[in-house]
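Here the complex is missing one protein chain, while the rest keep their positions.
To keep things simple, chains are lettered A, B and C as they appear, and every chain counts its residues starting from 1.
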């Protein structure tokens, strides 16, 4: 395990630069050896202060840089499929930001390619599984502390969304984390989606359906409800309560500094996911580096990426039709059993 | 205001005996002068230690007892309508336990009788409006602290339900409090109901759909979701979160003694509504006595009783059909404007 | 138990008027039949709307009013001794606001008079014993849930104190509640006091030693520390943590409405004791009325009043001397065994 893992990072935007910084500063055992981004100055800014990093404008060139042992994909979503296929072709382990692909069809092509190789190389960046609170909740569920789970109540709020954020993106982008968390916590596939439309907030841009209230039904009969509210105006709030036959458990309560001052007893609320989940991103990357150096791929699989895409697509259709919409999943290859 | 208000209590069962005890011990300004219950020994037990209480087996005889100024109705639901009409006939102010009647048709007949009198005499026992936490939440909403309300997330859990509790009663009995609370907090009528059926808990008797997850849509476009779980096995938990355009607020968090002992930091959870809402029952009765002595009737009206019955009836139909079910309300008489 | 208990209230100031209002409105089983206050218009305001109340300027005249069965003393502290002795002389049960007397010598004279009668007639208004949170803490301690108690950490903060509040009054007036609570919770007498002087807050009037930090040692070896801060500027905060051999327990955490808005997640803090302990005052008065009607006197005794006065006096001396000051208690008469 002596050598540092050589990593190629595709995409030097917000998430890509973040991963580059993590590998350089917070995660031992790896170093960035290549970065691909069509915007050369952006790539230079993201790698400032790092030695020995080859900068490229093309993803494939970065993958072919000598010393590359593994890949992080942080390009725009529409480029994920090509990058994943290129990594598979080179037998390179890859950590790909979510969503795996913009639609289920692309995800199925990636699944087919990985299945053809006969072994897992792909991990999808559903980093909530690495958050200590979610991890502890999963542990409590698996240990039977709550009995069989019956319902999940989820809340996902942002201060505001960037310009251009569409009603469909509340599901495909924001809720994708809840989709994966629900599948993972319950160990069940989602079989149907309903999307309800409360009166939109006047704080949201005109025409945006914000908030939304989603209902997911699962193969085991559990019901998952999700509030998505991306212009809540207050803070970044992610909560999850599991209700089981023998008890319930909650995570995501605010636990910052508690000041008793002019306005009462006040607990601070983080403003974005970078603060709330900083630790989860670190742990995700460390776990991935450690596993890859051991020759293994663990964590959320390409199947998880595909299923999340399929559920989100059904959700977007449900939002449009206003009706309960079944989720149709392809058969699950034994590789992901 | 010198004289004590003379109260006739109809029904000496659990709730009736409780009201008798409150008037005798915890609420000044009133005394019980008559009690009606077909079970004479039960009436005697409920009034033990009180002087000057006339015991009857018939409601009408109790109402006609000299010194009766006002009535508390705590009979079985099916007898409410007759008791209400008898009280109206005698122009007696009345506090009637919820639900006002078992079905909307009976409620409409009571509404018609009160409307014909041209003045309000009836208050319905939706005592959550008198709970300090709910009252403060209402105040925050009305003061605009949260902006326009968009969603309500409600939870209503009991340790267990009595034998014979049916799936419909989760809506008509348990959820009736949430129905009234939603209408009151939002100041909007409920226009449609959907009832979802998570996989039932094996802790519930066979065949009972428990838990249920209800969705209420309101005239102003707000969305209300309600978890009803009457065999949760842990404690009596009633929570409510309002999500507004400018912030959210929650009530119902556990706030009993916090013990840090063997099992971690533990906060006690009350076991039933008698403990959780003891104070609300006291305040309700005090407010009613004070108002009646001042010649006024305030609090939840017969219209509120009717509307709750109509929503519950739609909810029970929604549970049966599995589909979104509109709520049809009769026109609102100006008396309840 | 049929007749209402006839109560004479001595003193119609803030606390006296409050008790009059409680007896009229919130506590059944009693009525105010006489009020004494040298300020006649004040007595009239306090009894407005009540029938059949005899108003007097002299305490003794009020006690001699026909129909007086029991007494509430809410006069200035310096008049307590005379009023208590007058009540004892007439064999009237009495609820006396704390402190029982301004100094231990006066308290001992009252003790002697009650002891000579051979039965308890006096209850002192240490109403925290009736607060549901304190009561539950006492119950947990007595049930051994925490093991043997080793330490108590107490906090007592006011928004601000009235003009003329002296450094000694932080102990004799504010801390007297903590003195009683510590004695009662632990079931042990306090044997020594130390008073520490942090740098005073500039929000307090010049020359006032505010905050103070008091240490009480008990006969059983427990240590009690008390922060008294009467110009904290924020809210009325009373907290208490018991640390035992097997666990710890806390009461007094804020539990008002929780709003997640602009400033984070905020819990409201009550502004004064009237809000925080409203319920405790109600329960205290109800328990007293119920016991007296049953011919009993329960609750904090004259001995508790004396001991609190003796500890406070030692505390004031400790504040002056800057050293650990032993508390000298007279022998405890068997009546208070």
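Here, a residue touches a chain if its C-beta (ideal position, glycine included) is under 8 Å from a C-beta of that chain, and two chains touch if they have at least 3 such contacts.
Please read all numbers here as calculations on a predicted model, not as lab measurements.
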item: Which of A:13, A:29, A:102 or A:333 contacts the chain that the document leaves out; value: A:29
item: Chain not shown: contacting residue from B:66, B:207 or B:264; value: B:264
item: Selected from C:6, C:132, C:205 or C:233 as touching the chain missing from the view; value: C:233
item: Residues from chain C at the interface with the omitted partner, ascending; value: 147-148, 150-151, 153, 155, 196, 198-199, 201-203, 211, 213, 215, 220-223, 225, 227, 229, 232-234, 243, 245-248
item: On chain A, residues whose C-beta touches the chain left out of the figure; value: 1-3, 23-29, 49-52, 133, 136-137, 140, 145-146, 246-251, 253, 255-262, 268, 279, 282, 286, 290
item: Missing-chain contacts mapped onto chain B; value: 233-235, 237, 254, 256, 260-269
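In this section, only the chains that are shown with their structure count from here on.
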item: Per-chain Cα centre nearest the global Cα centre, belonging to chain; value: B
item: Self-contact between copies chain B and chain C, residue sets same or different by half; value: same
item: Chain centre separation in whole Å, for chain B relative to chain A (CA means); value: 44
item: Inter-chain centre distance, chain A versus chain C - centres from mean C-alpha coordinates, in Å; value: 57
item: Where chain B touches two or more other chains at once, by residue number; value: 246-248
